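First up is the structure itself, then whatever we jot down about it.
One chain of protein is taken out of this complex; the other chains stay put.
All chains are identified by letter, namely A and B, in their written order; residue positions are counted from 1 within each chain.
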Amino acid sequence: TEVLSHKESTTGVGVDQELISSVPSWNPTFISRNFTDAEIAYCRSQPSPAASFAARWVGKEAVFKSLGVSSKGAAAPMKDIEILPDASGVPTVNLHGNAKAAAESKGVNKVHISLSHSETVAIAFAQATSS
Amino acid sequence: TEVLSHKESTTGVGVDQELISSVPSWNPTFISRNFTDAEIAYCRSQPSPAASFAARWVGKEAVFKSLGVSSKGAAAPMKDIEILPDASGVPTVNLHGNAKAAAESKGVNKVHISLSHSETVAIAFAQATSS
Partner (left out) sequence: TEVLSHKESTTGVGVDQELISSVPSWNPTFISRNFTDAEIAYCRSQPSPAASFAARWVGKEAVFKSLGVSSKGAAAPMKDIEILPDASGVPTVNLHGNAKAAAESKGVNKVHISLSHSETVAIAFAQATSS
């Protein structure tokens, strides 16, 4: 008897928000420290780069929260949490380095993300799942 | 040996927000194009119809995002995404037409939704699941 049993479960959720004006997207050091080259190219191609950087920034925070790891100690390696649109334009999370290791240590193999920005506020929601 | 194995998984999440004042609920064309008769009757019965229309509007956007379909091309048929309270007052998503077809093509058979509005901002979260 062969049984293929799927076991997906939510391991954590994360929400974050910021005023777009409070995310220093005009600061090259902030950008290069926290965003990958692909993210930078994408955000700069958008109608409002500042809004896109801010949405991605709160997205990274939401993903970090969804992983349920302690934020005490070393600063979160936000560049290790990469959020890029897939072929349909749906934002998709790719984890690298320490973030990937943290996810693996919790059995997380997929993080769903959604981003939104109004004229002033960026908000994001993330859901980490194991299977 | 018979095995009944449930396989639910999240296929996508969606978050959206708008200033209530930026949703043109005073515009009869906007309302009739985007809301079903049952939604209109419900929102008009609420203490603040403008807030209710705005919450439902961001709810439809959040559901649309959770379905993970491309927004390029044809405008999203927002009227096909209907959000009405169930007997307990819990907002519930009913999909029709193109939105229903898009959900079925992704195996989505349930979309959870939650709505919130303050005096100025409406926000919604949606989670699409397959099983």
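Keep in mind that, in the parts below, contacts are C-beta pairs under 8 Å (C-beta built on N, C-alpha and C of every residue); 3 or more make two chains touch, one makes a residue touch a chain.
If you're wondering where the values come from, they're calculated on a predicted model, not measured in any experiment.
Listed for subunit B, the residues touching the missing chain in the whole complex are 1, 3-6, 8, 10, 88-90, 112-116, 118-119, 121, 123-127, 129, 131. Take subunit A: the residues that touch the chain left off the picture are 1, 3, 5, 7-10, 12-19, 22, 62, 65-66, 68-72, 121, 123, 125, 127.
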